[in-house]
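Just one protein chain is left out here, and the rest sit where they should.
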Amino acid sequence: MTQQTAAQAALVRAMKQYGGILLSLVMLCVIFSFLNPRFMSVVNFMNILQQVAVIAIAAFGMTWVILLGEIDLSVGSIIAVAGMVGAQCFAFGLGFGPALAVTILAGALMGMLNGVLTAKLLLPSFIVTVATMGIYRGLVSLPTNGAPAMIDNSTWTAIGTEGFLGLPIIIWVVAVLFVINQIVLSKTSFGRRAYLTGGNREAAIYSGIKVDRIKIIIFMISGVMAAISGVLLSSRLFSAQTNAGMSYELDAIAAAVLGGTSLAGGVGTMVGTLIGALIIGVMNNGMNMLSVPYFYQLIVKGLVILVAVWLDVRAKQAKR
Amino acid sequence: MTQQTAAQAALVRAMKQYGGILLSLVMLCVIFSFLNPRFMSVVNFMNILQQVAVIAIAAFGMTWVILLGEIDLSVGSIIAVAGMVGAQCFAFGLGFGPALAVTILAGALMGMLNGVLTAKLLLPSFIVTVATMGIYRGLVSLPTNGAPAMIDNSTWTAIGTEGFLGLPIIIWVVAVLFVINQIVLSKTSFGRRAYLTGGNREAAIYSGIKVDRIKIIIFMISGVMAAISGVLLSSRLFSAQTNAGMSYELDAIAAAVLGGTSLAGGVGTMVGTLIGALIIGVMNNGMNMLSVPYFYQLIVKGLVILVAVWLDVRAKQAKR
Amino acid sequence: AEGIGASLLTQQHPFYIELADAMKAEAKEKNVALEVAIANQDLNKQLADVEDFIVKGVDVIVISPVDSQGVRAAIEKAEKAGIKVITVDVPANGATVTSHIGTDNFTGGVKAGELMAKVLDNKGKVAVIDYPTVQSVVNRVNGFKEAIAKHPDMEIVAIQTGITRAEALAAAQNMLQANPDITGIFGFGDDAALAAAVAVKAAGLEAQVKVIGFDGMKEARDAVDTNPVMVGVIQQFPDQMGKQAVDTAVKVAAGEQVPAEQPIVPGVYTAK
Partner (left out) sequence: MHGSTTDTVLKISNVTKSFGQVAALKSMRLDVRRGRVHTLLGENGAGKSTLMKILAGVHNATSGEITLDGQPYRPANPQQASALGLAIVFQELSLCNNLTVAENILATREPRSFGFINDKALVSRAKAIVADLGLPIDVTEKVGNLSIAQRQLVEIAKGLSHDAKVVILDEPTSSLSDSEAEILFDIIGRLKSRGVAVIYISHRMEEIMRLSDDITVIRDGEYVSTHDRNDVTIEALIALMVGRRMEEIYPPPSHERSTQGAPMLAVENLTRQGEFADISFAVGPGEILGFFGLVGSGRSEVMNALFGMKNADGTVRLDGKDVRFRSPAEAIARGIGFVTENRKEEGLVLGHSVEWNISMAALPDFTGPFGFTRGSAERKAAAAEVGRLAIKTHSLDTPAGALSGGNQQKIVLAKWLLTRPKVLILDEPTRGVDVGAKFEIYKIIRQLAAEGTAILLISSELPEVLGMSDRVVVMHEGVIGATLSGTDLTPETIMAHATGFQS
């Protein structure tokens, strides 16, 4: 096989796998460019990427969880807790590095709690994370009694506002996390084990996979991703808001599912999730640019999700 | 077998089935009575029942949906739409009867849309109802541009405020709907088909069960229950709020799951769901009575859900 | 229990935190019991909170309504039980309360519009970040629109919803991207305005765009002092409001007469 045909084959494969959803993304972009010429600009694409970063990163974590056939509804609350932990660290006098470490550790711990309750006590993850969603949301309000907390650290806030090599730092963060998640998922035996466990838990056990451990680690990944999202969000806002990230878990789930991740487990990719997140970002940005009233935005967003998932399901059926 | 031992056997069976969760409910009541003597009063129990009515009725519908292995996240939005439809009917000059009919029809239609998208287009119900949650929430705001609408009909508002035979009408509504749902679920072929379909969809199809039709009907039931919840809520509030019922779907799901309904489908009862809803109601009321600060309430509520579900899972394991 | 029961709209906003703190401080000062319940923007929860206050047997109920109309049910229940009700911040419609203490939001909006006209020399295109499901915000925005309408060379070119700070940031960025000739942004609250200021800075338009907010909590006032983009903020006085609410409640409990309306006119805060 020559190199060119190998590349062509890869393209054909990608089109088959992501055709439905890529089509949705391209269609949205075309429609918006048509309706507002300013949509198609480098600056605006930077905007979209930055706006979607928080959702995209949370959605990377969510992809792992859904791949396992589980769900994590506490992601939005973890985002808020992360920002608040960061703010409190600075209030406590810590520097940037330690504060970041503590924040990410907090995310890992919250994820671990979700994982342990799900894997060890055999409670359904839906109900576990509905419960911890409330618990973490309650926790975030305790230090300030519900008020937002200012973040007084120029490195932290620089993440959300400064650039690096001509690109906003936020975009670098998304890119790096995407590559890491993508490689771990598709190229390591941990990723392969996640697919096996999500596809057939029983079979995974018979193959000698420690499914409990994988489950706990994956909830921790989700927690860490959410914590990083929280860092980005609070850095963009110069503050930790106690209502930050409210219902972002639904956007993250929507991004993953739009990207072809199956809620039944066993199927999904990071590439798909990234495209899914972009669809959500483009949609929000485009409708703002067109001054679509809020309520219509809600309706259009719902419709676009339905159409995109439907196109995807159809494309997958046609393939078979 | 004498009558007494039959009754005893039934009691033993009930204790086995609902023991874990009944224990949680009783424990909560005991703790709250101990901490605040005013908790244990007739007036307060009436309050609890009225406060929990909206969640309980939505949870009856949710039980059907979960029994089928599906989920309905649009319930909260349907609650809001129902109130607004009622208000608009009155603004349009309709009387109580027609307005109620139109409202319930609206609920059935919204549920039908969920059902058709799930059953016929084979989209996952989670994502369908995340999408319609947004769509319905957008729709509710259109007539008034987001403002609440007054409800100017004394019969409608009487539902939420008046009594009948010494009990608030709301409690009668909950009781009647409970009995209907309970009978249809446990005593009719339709209920049986729902259990079988939820237990093994493929086997149900091969046994001649029209699972698509059942799915659509069940999403309609959920829509109608949510619409009735919306009627009660708007009658209690004399108005239709565009943000009414926000995130009530999670409380409804929690009530059903606390009551032993399995998110995997095939298992669940209305009795359990009612107990689950009562736990949520008692918890909210009891913590209010004790003036527990809001954020702590969130935390405690999450913890109680975890403990109750865990007790229930444990009780079920011991039984086997 | 005797004393005052307060049902507040939310606890996730500095305005209401300051209001609650002022109420608690004054209650301590006056030596009366005060219990605070948070409705979390859910009218049904507010009704349940009030029902629970009635069972607990408080003397007076202070409500900051989730919604002007829907709060009627709670007020009627309280009155049926013989408990007097005072509203703060948001007034009640369709039900009479013993007293209302609140900011005149419409006037505040007008003041914001006039300030905007002043800093922009009576001309230019402005954008608004709003929250259309909250009546007091609707009043502010209406006041703002009325003030702008008086200036023929001024135009509101975009209105977008941005409820949380994150949403407001995205809305502001996108409005600036769509309308690069915007010279002023009015945020319905401090969060919206602070987010707009971040967006202006991110877009590199500090020299061109002015931002005005509403609420005037400390973070926003500091921003007005230090950030030239934030030219002003309409300042509410939750501390006065909370103090006055408790004072009024104490008077009502003692059977004294109180005025039915106790308006608190918002101030305009500009850089020191």
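For this structure, a couple of remarks:
Per-chain residue numbering starts at 1, and chain names A, B and C are given in the order in which the chains are listed.
What we mean here is this: contacts are C-beta pairs under 8 Å (C-beta built on N, C-alpha and C of every residue); 3 or more make two chains touch, one makes a residue touch a chain.
Since this is a predicted model, take the numbers as computed values, not measurements.
For the chain that does not appear, the touching partners among the shown chains are A, B.
Residue-wise, the contact with the chain that is not shown comes from B:204, picked out of B:149, B:204 or B:275.
Touching the missing chain, out of A:41, A:155 or A:207, is residue A:207. In the full complex, the hidden chain is touched by chain A at residues 183, 187-189, 192-193, 195-196, 198-200, 202-210, 266-267, 320. Within the entire complex, the positions of chain B that touch the omitted partner chain are 187-190, 192-193, 195-196, 199-200, 202-210, 266-267, 320.
Here, only the chains that are shown with their structure count from here on.
Arrangement of the chains shown, judged by which pairs touch: all-to-all, with no pair of chains left without contact.
Greatest centre-to-centre distance from chain B is found for C, with centres as Cα means. For the pair chain B and chain C, the distance between C-alpha centroids works out to 34 Å. Averaging Cα coordinates per chain places chain A and chain C 33 Å apart. For chain C, the set of residues touching two or more other chains reads 11, 132. Residue positions of chain B touching 2 or more other chains, listed in rising order: 141, 145-146, 294-295.
By the touch criterion stated above, chain C contacts chain A in their complex at residues 10-14, 17, 132, 158-161, 164-166, 169-171, 173-175, 177-178, 180, 191, 194-195, 198, 201-202, 219. Looking at the complex, you find that chain C touches chain B at residues 11, 35-38, 40-44, 47-49, 51-52, 55-57, 66-70, 72-73, 76, 93-94, 132-133, 135, 138. Every residue of chain A that touches chain B in the complex is listed here, in rising order: 73, 117, 121-124, 126-128, 130-135, 137-139, 141-142, 145-146, 250, 253-254, 257, 262-264, 294-299, 301-303, 305-306, 309-310, 313.
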